[in-house]
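The complex appears here minus one protein chain, its other protein chains still in place.
== subunit A ==
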Amino acid sequence: MKNKLQTILTLFLVLLVQMVIAQEKTISGTVMDQNGIPMIGVNVIIKDAQKGTQTDFDGIYSIKANVGDVLNFSYIGKNDVSRTIGTDDVIDVKMEESAESLDEVMIVAYGSSNKRSFTGAAETVKSEALTRGATASFETALQGKVSGINISTSGQPGGKSNVQIRGIGSISGNTQPLYVLDGVVINSNSNLRAGDDMVGTTGYNPLSTINSEDIKSITVLKDAAASSLYGSRAANGVIIITTKDGKKGETEITLGVETGWSQNLTEEKLINNEQFKDLWIEGQVNQYIQNTENAEFTRVYGDNGLYSNYENQAKSDYEGIYGTTNANSNWLDAIYQNGLIRKYNLSARGGSEKTSFFISGNYLDQTGTIIETGLKRYSGRVNLENQAKNWLKLGVNLSVAKSERDAANFDGSYAGGLNPLYMARVLPPAAPIYNPEGFGGFANLPNEIEKNANPIGVLKVGEYKNTEFRVRGDAYAEIQIVDPLSFKTTFGIDQQTIDETLYDNKEFGAGGGIWNGVLNRVKSEVFQYTVTNLLNYNNDFGKHGFDILLGQESQVSKMNSINVYGYDVLDSELLSASSIGSLWSHSGYAENYSLLSYFSQVAYNFDQKYYLSTSFRRDGSSRFGKDSRWGTFWSLSGAWVATEEDFLNIDGLDYLKFRGSYGTNGNLPPQYYAALAFFETDGKGYGGESGLSYGQLQNPDLSWELSKNFNIGMDVNLFSELDLTINYFHKKTEDLLLNVPVSSTTGFMTQLQNFGEMINKGWEFEIGYKPVSTEDFSWRTSANLTILDNKITKLKNDIVPTYSSRYGQNPLIIKQGESIYSFYLRDYAGVDPSNGYAQYHILENGERTGELTTDAQKAGFGIFGDALQDFQGGFFNQLLYKDFTLDFLFTFGGGGKVYDRTAFKRDDDGFAPQFTNTVAQLNPWNPNNIDATVPIRINGNPTFSNDVSTRNLYNSDYLKLKNIKLSYNLPPLWNTIKGGNIYVQGDNLFLLTELDGYDPEAVVDGVNFFQVPTAKTVLLGLQLQF
């Protein structure tokens, strides 16, 4: 009986279940993005039925459907998701960002487009990628993510970055791209135009006051079709930054917290005190032999009595300077530290039917890996948009930021007491760092090297502070005149206020001695405003589509500064201008520039299949000479979406597009008044009277650099899962802005002229692929590769480097027919075993004659490669498993060279015996060690063995783990927290390259010379949505 009942019940249940299945039921669920954030407005459609809905403010949807129906979820910028309805009533979906979305809106010059219809070469990067770096500014995150762009940066707080799009575009002019923030060209001048060149803090990054968390996307415009609409400023490419906007619906609040630690990625290996002492004494003995024994080393080394005479003399010389006990100082440990990062970010976005907003606040506190360096940034943003009338839209984007940066002069091109990083890296372990009796607890340097510039004392007691207050914003009105015709006017401002305090303390370095402290106080202000008016016509006539833009723009920038510089400072704690006892100089001036432009763009398409576009811009600039004030720039481009053709209906070939463009761009002279003749007043007084002096030769013909860009490319999508983009580009820059040498009898050495030509050409490849994609696990991989070749094709004179006893010879030559950063060196041939001198292959016209010489003056020079990498790229992988995501980015490059110029100062075979060495200097040649690979060591070495030669040339091929991140998506919590994630991330974790202490991604010109080291960072982060 029991069994029977069971059978019936079971039967009933089965029937019931079957009945339920056949019934229409309500399916509901939540749609979230890959970070677990609910998504609003996702289209949910039942496949093969005319029925659908959208997710609400909480990402929740509800739809009636039958079992067996297929639900299709779609959203712009995300991969479509399909789910078949089974027994569950709840179907939650996670949507992932699509690698390539053809119809996604893409912000381009003065408007927007999409990948399908855009005829130029441009690339968009989303916020997720941009907030990845541990640095304060966003652009450093682009390295390895976008082909054709190369960014050098150190990763120090607020440190400067060097961004190159498609090669180096100029010799004496600007090489950085143009930055456009929410449609307004911003002032991205890295020259503060205020502080003193020599003592100023260096490496100022104008982009560090932009909070990367506020950025929605970045578009990198690379070819003429994409960028020619920016005319005279677009030759180095354009980076368009779009900040986040509001959206209808419940306000979404995001809180982000990050904390982390940083260390130097690379550090050189220096000798210890005992090794220093041995090398010093050996060098001193050899100096005596050179000066008094006719340089007969073998004879003296063989004569024990004579040798020990000199050795004793040398020992007593050493002890006279460094004393009898070893100081065992570690200057690197003293100047480096573990950096700390803290970042807090709070933002809210939301809106009503008519008005939407985005607001955010951000606090960043970062200390660098060099002591007494750091950056504090406070920033806020408000973006508002209001549909005032059905024909009028009003909006405003406004950001305010304040940054406080501590960084002394760590300039990697200046070697001397004012550069504490340089000092710490050359001072010997025998020089004590601390002395309890010394000023501030720091020791004086032996023989008061470089005016006693104990770098630790310089940094600890001195002050090198730069504060910046920055307001950037724009207000706009968009008027729909009649349906296809609209007008937009934008007024943008960029206000920068700089306050700099540079204090060389009373004891160590430049402020010591009679000066009693040197103080430089600088205030400067730059105000830039831009007015842009755009008239847009967009209409289709059957299969003919037109998009026409007419525009006018004017931009004016006004800068003024006050600079007070003096000595005899009242007190190290009182660093106002009134603390200066005696003035050296007080100066102040204004520098302005203006630009006036008219432009238009006409885009036509036939049936979304054939695209044609032209642009035209006429720019007048105050920086041009009076005889060449206006320049015209244009482009012509086309595209063919081959997969739209009926004859190309191949299975798996989902998308195929060919693009081509040609056009011109310009580059403005970097100086505002380079065209004018004028007389200087600053510092020209004499005998109590003010004076004048001829300041500049006039050049009425000074104009823009003209770059002619050709680009051809294709975009392919196969089986919806493999994307491929290939570009070939050829960029010829003519009328280079060049400091052309002129006869000094004019009173000047060079004049900025338009002369010379340069070509950058190459290939760009990008590939994206998703090998695995299941509900629980997916793997996405992408890679990009850039092949680049730079050549100078026309030059007035080769710019041949000359020797200076402070820096040696510059290893770089600028020569027609060669790459811009070509190394011009002697051909090192090792140590001559008979006398220990460095020997060289004699070069004549760059070719070996077959002879060797130890006389550096007779060795001759040749070109040995260049600094630019032949190829460079990035390799990215993302693995998703349930709520875990692991991704990592490798960057790599090859074919470039690096010259280690630190050798001139440090691994110098005794040239400057007061400085330390790396371990590479151990075991030099002497008559008892004739097989040595290091030449003879002579204090005050006069043989030039430390000067430029292939001895210090290395390959700069590299592989770097640029970034790795592991994150976990948090589930919703307590009804208030909608989701979030927690992550750990590492930046620059390892690097493989030949030269110790060098990061090929930190230096553009391939000359290693005491640059700020790259920071390696580990961050912990938490992000919550409310």
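Just so we're on the same page, a contact is a pair of C-beta atoms (placed from the backbone, for glycine too) under 8 Å apart; a residue touches a chain by one contact, two chains touch by 3 or more; residues count from 1.
Definition applied: contacts and distances are computed from a predicted model.
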- prompt: The complex has one chain missing from view, so what does its UniProt entry call it, picking from "RagB/SusD family nutrient uptake outer membrane protein", "ABC-type multidrug transport system ATPase subunit", "Polyvinylalcohol dehydrogenase" or "Pyridine nucleotide-disulfide oxidoreductase"?
  reply: "RagB/SusD family nutrient uptake outer membrane protein"
- line: Of A:D682, A:D701, A:E721 or A:D870, the residue touching the omitted chain is A:D682
- request: Would you indicate which residue among A:G846, A:P942 or A:P971 is in contact with the undisplayed chain?
  value: A:P942
Chain not shown: contacting residue from A:S74, A:N326, A:T489 or A:T643: A:T489
Field: Option from A:Q857, A:N929 or A:T976 whose C-beta touches the chain left out
entry: A:Q857
- line: Considering the complete complex, of A:S744, A:N845, A:N928 or A:N975, the missing chain is touched by A:S744
- prompt: Which subunit A residues would touch the chain omitted from the figure, given the whole complex?
  reply: 284, 287-288, 290-292, 294-295, 317, 321, 391, 447-452, 479, 481-482, 487, 489, 512-515, 531, 533, 535, 552-554, 556, 567-568, 582-584, 587-594, 596, 620-622, 629, 672-673, 676-696, 698, 741-749, 797, 800, 802-806, 857, 912-914, 939-940, 942
